[in-house]
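Left out: one protein chain. Kept in place: all the others.
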Amino acid sequence: MIKHLKILEFALSSLWRRKFKNLGLIVVFSLIIFTLSSIVFLTYSFKREAVAVLKDAPELIVQRLSAGRHEMMPVEYMKKIKDIPGVGKIVPRLWGYYYDISTGGNYTVMALREGLQDKISLMEGSFVVGSGSCVVGRGVADARFLDIGSIMPLIGADGKVRRFRVAGIFTDESNLLTNDLVIIGEKDFREVFRIPQSIATDIVVQIYNPTEVDNIARKIKEALPDTRPITRREILRTYDTLFDWRSGMVLTMFLGAILAFVILAWDKATGLSAEERHEIAILKAIGWETSDVMELKFWEGFIISSLSFLTGLIGGYLHIYFFGASIFSPALKGWSVIFPEFRLVPYINIYQIAVLLFFTVIPYMAATIVPSWKAAITDPDVVMRG
Amino acid sequence: MILHPGIIALLVGSLIVLALLLYGSVLAVVILRRWDIKSSSEFQLGLERKTYLVSTIMSFVLGFEVLAIFLFIYTVDDLHRQFVGAMCATGSLNANPVGWYVLYVKMLLFFISSLWIGINYVDQRTEGFPLVRFKYGMLLLVAPLVLVDVYLQSRYFLGLTPDIITSCCGALFSKEGGGLSSSLSSLPVRPMRYIFFTVLGLYVLAGLISLKRQKGIFRGLMGIFSVIVFLISLASIISFVSLYFYEIPTHHCPFDILQGYYNYIGYPLYGALFSGTAFGLLTGFTEILKKLFPSLEKINRYQRKWTILSILFMVIFTLISLYPMLFSSFTLEGY
Partner (left out) sequence: MNRETVIRVENVSKCINRGRPNEVWPVRGVSLEIERAQCVVLKGPSGSGKTSLLSLIGCMSRPTEGRILLHGRDVAKLPERFLTEIRRNTFGFIFQQFNLIPGITVKENVMLPLYPTEMGLTEIKTRAERLMKKLRIYERRHFHVKGLSGGEQQRVAIARALINDPEIILADEPTAHLDTRLSVELIEILKGLKEEGKTLVIATHDPLVYEQGFVDRVVEMRDGRVI
C-alpha cells in the first residue's frame, strides 16, 4: 500500500519535472474531452428539456392528413372521437407558424384555449389574452425588444397589420417550447390567419386511463382513416432517438480525432527522450522491478488523464451552461433563428462521465500499455556499461 | 440499430479490449510453446519479460469489464424510453433478449479476469512460476469469451429497433408471469429471508473458521459457498432486498437501485457482493491449485488476506441489505 503511494509520489514529481514536455499532450487531450463533453452535455440537456416540456403535453393529439401532409381539421371530427369509450375531454387547438419579416424569425403562434393558462406558470405580467393582446416567449420578446405593454404587430393573411399589446412574457429561459411562442385570442387567431369557425389545427384528446392510450389511438385511426393520432410517448421517443442519434453521429465523426490523439499518445509514450531512458535505467539498476516501473508509467498516465479529463469536463460544463454553447451556436442556428438565446439548466450525471471516460481515457490507457512495458523492461545493467 | 453515445462507447471499448487480448493471446501461445524456466537463454528472459505485458493487459481487461458492466446497464436503462412498455433496464433487455446474455457474459468475464489476476499474483510470487502453463492456457479461454461478448453485444444493439413493444420489470418480475424471473420474485419473502441471511452467515462463519485453523477444506468450502452466496443474493435482491429500497411491495427490479433516485445504493451493494464473491472464489480456487502444484504451499498468507477481504465485503453487503429493513418504516409483512 505504502509502496504504491510512494511510486505515485515519484510519478507526480517526475511529471512535474517534465511539465513542458507533457503540456502539449495535456492540452490536446483536454481539448478533445472539452469538445466531447460539450456535445454530451448539450444533447443531454436537450433531451431532458424535451422530457420536461412534454411531461405537460397532452397524452394524445389527433391531426388530419391529406396526401401525407398535415391538414386543417374539421371540428365535427370531434363528435366521432367523443363516442369512443374511455375518451375524456376533447379540445380543438389552433396554432401555426408566422414568419416575421423585420427580424427574420419564425414564431409559433397559438390560440388561447382552455387549460393553457395553468400549464404555463412561469411568466411575468399576466396571462390575460383578451382581444388585441398577446403573451410572448422570451426569444420573441428579445428579438423584437418587447416589454410588457409594448406593441407586437402581426401581418394577417389579408395583408393588414394587426397590433397586439404584450400582456405577459414567459420567463422560463430554458424552456425550448415557449421561446418562440406567441399566444393570442382565438378570435384574433382566426382573423389573422383567416380560418373559418368550423376548422381547427388539430385536436387534443384527454384519456382517463393512461394504459388505454395506444388502444384508443388505434380506434380513432379506424373511425377516421384520414387522421393521425400522435401519442405523447411517441413524441418523447422521437425526441430521444433524434438527440441520441445526433450525438451518436457527432461522436462517431469524432472517433477519427480520438484515433489521431491515441496515435499521438502512443508516439509520445514510445519516443522517450534519452534522459528519460537513462532515468528508467537508473531506477532499474538501483532496485526497481519491471512492474514497479510499469506502475510508475501507469500513474503518469493516470495523472495526465485525470488532469486533462477534469480540465476538459469543467471547460465543457462552463461552455454549455455558462457561455450558452457559444462555440457551437453557428451549428445550432439551423434549429431556429431565435435559438441562440437559450440557457440550459446545468445537469451532469455519472453516466455522462462514464461515456466520456470510455471515449477518451480508455483508448489513451490502452495506447500506452505497450510503450510503457517496452520502457520498463530495460536491462538493469545498462547503466554499468555507460 | 439505435445510434446512442453509450452504445458506441461500449462497442469501441470492447473492440479495444478485444484487440489487446488477441495480442496477449499471441504472446500466450508463444509462452506456452517455448517456456522453459530452467533455461537462462536470452529468449527465455524475453518471455519472462513478456509476462509483465500480459499481466498488465489482463489488469486492463478487468478494470474495463468492471466499468463496462455498469455502463452497459446504464446505457440499457437510458434506452428504455425508446421501447413501448419499458420502464427501466429490464424492459430494454427484454426488447432483444440477447441483452441478458450480454450481461451474463460480462459478469462471467469479470469473475474470470479477477480469478486470473489473483492466480497470476500468487504465481509471480512463487519461485519457479509453477502456474505459467495453467495461467496462459486459461488466458486462451478469456479471449474467445471477449469475442463472444463483442459479438453478442453488437447483435443486441443492432437488433434493437425503436417501437419494439416489450415487457418490463413489472411484468417480468411479477408474481403472475412465467419463467425463472417471475419465480424469483414470487419466492416467499419470509423463508427467502431466512435462507439469505443463513447462507451469508454460514459463509462468514466458514471464512472465520478457515482463518482460525489453517485447514484447506474450509477454504475450498468458501470457494463453492461464494458461488451459492452470489446466486442466492441475486435472487434475494430481486425477491425482497430491492423492495425495501423502493418501498413498493411489488417493484422487483434489480437495476433501479443503481439510479440516483435511490442514492446510487446499488453501486456499493453490487460492488460489495461482486468483490466478496470474487475473493471467495479465488480463495477456493487456489486451494485446488495448491493440491495440483505442491510448490504453491507458501501462498497461505495471500489466501488469508483474500479470506479477510471476502468476509469484509460480504459483511458490508449484508449491512447494506439489512439497513432499510431495520431503519425504514416500510414493511413486507403480509406480502
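Going by the order they are written in, the chains are A and B; count residues from 1 in each one.
Here is the rule we go by: a contact is a pair of C-beta atoms (placed from the backbone, for glycine too) under 8 Å apart; a residue touches a chain by one contact, two chains touch by 3 or more.
Predicted, not measured: the structure shown is a model, and the values here were computed from it.
Considering the complete assembly, chain A touches the hidden chain via residues 1-3, 6-7, 10, 13-14, 17, 275, 279, 282-283, 285-292, 379-381, 383-386.
By the touch rule set out above, chain B reaches the unshown chain at residues 37-38, 40-42, 45, 48-49, 124, 127, 129.
Here is the rule we go by: only the chains that are shown with their structure count from here on.
Those residues of chain B lying in contact with chain A across their complex are 2-10, 12-13, 16-17, 20, 49, 52-53, 55-57, 60, 64, 67, 70-71, 74-75, 78, 81-82, 84, 162-163, 260, 264. Of all residues in chain A, only 40, 43, 51, 214, 233, 236-237, 240-241, 244-245, 247-249, 251-252, 255, 290-291, 294, 349-351, 354-355, 357-359, 362-363, 365-366, 369-370, 373, 376-377 touch chain B in the complex they form.
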